[in-house]
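Omission of a single protein chain aside, the complex is shown with its protein chains in their original locations.
Per-chain residue numbering starts at 1, and chain names A, B and C are given in the order in which the chains are listed.
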Amino acid sequence: MAHKPIRLGMIGGGQGAFIGAVHRIAARIDGQFDLVAGCLASTPEKAHASAEEIGLERSYGTFEEMAEAEAAREDGIEAVAIVTPNHVHYPSAKAFLERGIHVICDKPLTSTLDDALALEAVAKQANAVFVLTHNYTGYPMIRQARDMVAKGELGDIRLIQAEYPQDWLTEAAEQDPNNKQAGWRTDPARSGAGGCVGDIGTHAYNIARFVTGLQLDTLAADLDAFVPGRRVDDNVNVMLRFKGGAKGMLWASQVAPGNENGLALRVYGTKGGLEWVQADPNYLWYTPFGEPKRLLTRGGAGANDAANAVTRIPGGHPEGYLEGFATIYTEAANAIRAHQSGGDVAAAMASLPDIADGVEGVKFIDACIRSSNNNAAWTSLA
Amino acid sequence: MAHKPIRLGMIGGGQGAFIGAVHRIAARIDGQFDLVAGCLASTPEKAHASAEEIGLERSYGTFEEMAEAEAAREDGIEAVAIVTPNHVHYPSAKAFLERGIHVICDKPLTSTLDDALALEAVAKQANAVFVLTHNYTGYPMIRQARDMVAKGELGDIRLIQAEYPQDWLTEAAEQDPNNKQAGWRTDPARSGAGGCVGDIGTHAYNIARFVTGLQLDTLAADLDAFVPGRRVDDNVNVMLRFKGGAKGMLWASQVAPGNENGLALRVYGTKGGLEWVQADPNYLWYTPFGEPKRLLTRGGAGANDAANAVTRIPGGHPEGYLEGFATIYTEAANAIRAHQSGGDVAAAMASLPDIADGVEGVKFIDACIRSSNNNAAWTSLA
Amino acid sequence: MAHKPIRLGMIGGGQGAFIGAVHRIAARIDGQFDLVAGCLASTPEKAHASAEEIGLERSYGTFEEMAEAEAAREDGIEAVAIVTPNHVHYPSAKAFLERGIHVICDKPLTSTLDDALALEAVAKQANAVFVLTHNYTGYPMIRQARDMVAKGELGDIRLIQAEYPQDWLTEAAEQDPNNKQAGWRTDPARSGAGGCVGDIGTHAYNIARFVTGLQLDTLAADLDAFVPGRRVDDNVNVMLRFKGGAKGMLWASQVAPGNENGLALRVYGTKGGLEWVQADPNYLWYTPFGEPKRLLTRGGAGANDAANAVTRIPGGHPEGYLEGFATIYTEAANAIRAHQSGGDVAAAMASLPDIADGVEGVKFIDACIRSSNNNAAWTSLA
Partner (left out) sequence: MAHKPIRLGMIGGGQGAFIGAVHRIAARIDGQFDLVAGCLASTPEKAHASAEEIGLERSYGTFEEMAEAEAAREDGIEAVAIVTPNHVHYPSAKAFLERGIHVICDKPLTSTLDDALALEAVAKQANAVFVLTHNYTGYPMIRQARDMVAKGELGDIRLIQAEYPQDWLTEAAEQDPNNKQAGWRTDPARSGAGGCVGDIGTHAYNIARFVTGLQLDTLAADLDAFVPGRRVDDNVNVMLRFKGGAKGMLWASQVAPGNENGLALRVYGTKGGLEWVQADPNYLWYTPFGEPKRLLTRGGAGANDAANAVTRIPGGHPEGYLEGFATIYTEAANAIRAHQSGGDVAAAMASLPDIADGVEGVKFIDACIRSSNNNAAWTSLA
């Protein structure tokens, strides 16, 4: 019944990074991966220092070198986690995919639409699984919401309200040279043309799409860089029109004091409504139209099979961000094993963000920027 | 110190109405008004039956008759509350204003922009006070928020998020002939061209304007009537651009299951943020950037003078909707008395929604409809 | 249908008082009373100054004088509200009851058990209604809770958790001579032997009794006066045993920083649980065992007849403390009119706290003090 852990490598995630440590914990939580190799930073010196710090023995100076060496080893990595700034996603993912090494890549997919489309082509040809860590899709109550919508429990969806406010860039944090996060995330060369829209707007868009399954028709976006000198947007107002007639609004901001990671989703249909807030992820508010609001809890009486399938502990003992992230890793492990054993990879990927979601996310960024540059004209995804 | 109550009349508010009873309670709470006359319904029969039901002796069959008769009495009404469907606001307000009887009128000001402009002209000429009951401006913590913004405690305002979701029109309630509220509020002839946008969108817009003082530059609105057969909009998505560069979003809906009267306002500036929810009006969340969020409570340690000036009871004992509404009435009484005694009417009106706010509200409705009809193009107020 | 307002007098409630203004608003909200006379303070000078301040013409220097004079007038008061410090409740209530004037009296009933029993005897003989303003029983969702328990929707009640924390006496506020509230409420001569237990402990006890209908068997109380020099208790820990086997805990405190008026009640039975917090009174949390928690809202889909009977405005527009208080006044008006017309006074009093509740409250205070003095021994009500 139990599987041997999958041998995992990591690109990025060295000293000063945030998301690398998150990926490492997420990969460990369910015991499905062993981190055995890495190229943890953008220079060999920093990469090796970072590897030593976390006790990683197989440390490489460049991802190209690592891809080649690991592919040649009998005990080489089976999968690689890519957690670098966005502009490195494409070349590094390509290097591993082309060698048949499975890729678990952070979002957004790439820093440009060209890269995204090129990577999509690579992924389609590759003999490997590609998973994008839109990690919020791993929260049990998001799985529950998606399942409820799919089963028609909300009726026809009319309205989506998605938002992701933060406040950490209220001031010009990128002017502090020690703030590496603010530095690369506001640098178009590393982050891509989208700032806030790419970093967190894509999460809000993805979660709305994931839960409702609705296809976007057009969007009208109004992007701003409020902080003087900032080179990318830090606030994103968007109106959404979905195929079939549903409407939505999406707000993402990095300059809204009092908001840490305020991702929230509200979905309303002809028969009921759902409301969810990422900071309190174990709760899902469900109102069947005309009845009292119900508080559905992860692990509780109202949790459905979709939620229970990714639940580790009983209700009232909160699971958090790392557990949701771990679910992405565990399902990635399932998909990788299905691939290795000739099983049904598509079935294993059914709830996992994949290359198509990644391309759509980059198209969303691109469309928002084009719309905003065109005075918020209604714009389709490319 | 104590004043004699002002003699008040009422137009509308008979059997089956909702807002009339609210106005009557609001007028009583602080003991500033005596209701002594009325024309409570649109036919003499219903008007008299309604008057008898509430024990009102001076009952009139039409507002014209009432205006004439009361103006002629020595003990005639000094002020009139107009709580009819929107299309009656203009003719009835005109009838009283022209006779020097003060008017306290429900929102939106009128059902058409032409009526609004005409009423504005009447009001400017009239020897009487005109107060619009955008009642949410009477909540103490809204007063506090406005005062904090005015004093610069939030720095320069960058972002406004205003919303007012409801769910009571999720289904075609207007097809039930007994549902008078749904009937007139979805009838363009009585409500005006705007449905949701007029009924509650104006409240969200007003509260945003009231708290921030920002002037609208343009808006882009996407209106829908989701319920088959509905003749007016029931959902309103709007993006806002304010003069000076602030941006905003406004959402109002009557088809969002799980929302009763979900008016909420969030304002973010360079120095801090404020968040307020109408259903829990005694709380104001304040975050100075970089510090923990603080829960300011009406009557509590963090309440400022602006809030305390309209507070009746200590913190932890909630005041509600009726008290906020009563504050509008009490301040209207102050303005009326200032007018009667040759005092400073403008000072007494400093926090009161007036004819200009009413006209702006109708212009907001008009602009939303024009924008929406023009594919959500950016549109200025007329 | 409509009634003429009942002529009301008031004892206490002058300058510097808190609860008098509350009673006056509560009496006005539903238009059932006209305040026409009063003895608003403990000296004639202060009484007359207070009367002038609120525009009350019939002002008396002592309650005895007032009772005599009003009883003699044809248009004398029909009812009197007693809102003095506790030690005046007994003599003043007696003076009016014995003259057939209905009494609406603040809690606790009296400052001593002897007074309570004496007043009970007076009330039983009197040709008048006696209502005690345990005002929290007027909240709609408390009515709903009581009705749900009575109908067996929670099954057999096993557990009660009642609490009422405040923080306003965390420091020795009574040493500030300008703080009249702190002064009399911590003075055994005026407040009675109980401090916190009398002022707010009785509310918590009353609300538990009101909702569940359970009869107390015994209690074990541990009272403290934490603030040096304080002459009465400021914190009350109590364990409760009810007849039939239910158990409970009750906590009241005036020294718990961060609590304004934190009255809360939780009730658990074999079939479900209810949770309610006074500061957010429009919400009642209901969990049928084994199902998701439901948020019942005043005026909303889950509100029952008992709640709706005392509801003024739709759900989502909050009613507050003053409306709950007004319900007590309005039901008192109904009882008075039933008395005046030979109707069913008992039926009109069905949800109203009466003299028996008042006596029980004083017995509760007495039992807590006796228990605490006896090392928290289990103690019955006298």
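Throughout what follows, contacts are C-beta pairs under 8 Å (C-beta built on N, C-alpha and C of every residue); 3 or more make two chains touch, one makes a residue touch a chain.
Given the structure is predicted, the values throughout are model-derived calculations rather than measurements.
S.K.: Which one, C:46, C:99 or C:158, makes contact with the chain that was left out?
M.R.: Among C:46, C:99 or C:158, only C:158 touches the chain that is not shown.
S.K.: Thinking of the whole complex, not just what is shown, which of C:255, C:306, C:368 or C:381 touches the missing chain?
M.R.: Spelled out, the listed residue whose C-beta touches the missing chain is C:255.
S.K.: Quick one: which of A:46, A:190, A:231 or A:312 touches the chain that's been left out?
M.R.: Residue touching the absent chain, from the options given: A:312.
S.K.: Can you list where chain C touches the absent chain?
M.R.: Residues 158-159, 161, 167, 170-171, 220, 222, 224, 226, 235, 237, 239, 241, 245, 247-249, 251, 253, 255-259, 266, 268-273, 275, 285-290, 293, 375-376, 378 of chain C touch the chain absent from view.
S.K.: Just checking the interface: what residues of chain A touch the absent partner chain?
M.R.: With respect to the unshown chain, the touching residues of chain A are 1-4, 18, 21-22, 24-25, 28-31, 52-56, 166, 259-262, 278-282, 297, 299-300, 312-323.
S.K.: Go through chain B and note every residue touching the omitted chain.
M.R.: 286, 290-297, 300-302
Here is the rule we go by: only the chains that are shown with their structure count from here on.
S.K.: Measuring between mean CA coordinates, which chain is farthest from chain C?
M.R.: In terms of C-alpha centroids, the chain at the greatest distance from chain C is A.
S.K.: Just how far, in Å, is the C-alpha centre of chain C from the one of chain A?
M.R.: Between these chains, centre-to-centre, one finds 55 Å.
S.K.: CA centre of chain A versus CA centre of chain B: separation in Å?
M.R.: 43
S.K.: Could you check chain C for residues that touch two or more other chains and list them?
M.R.: In chain C, residues 297, 300 touch at least two other chains, as defined above.
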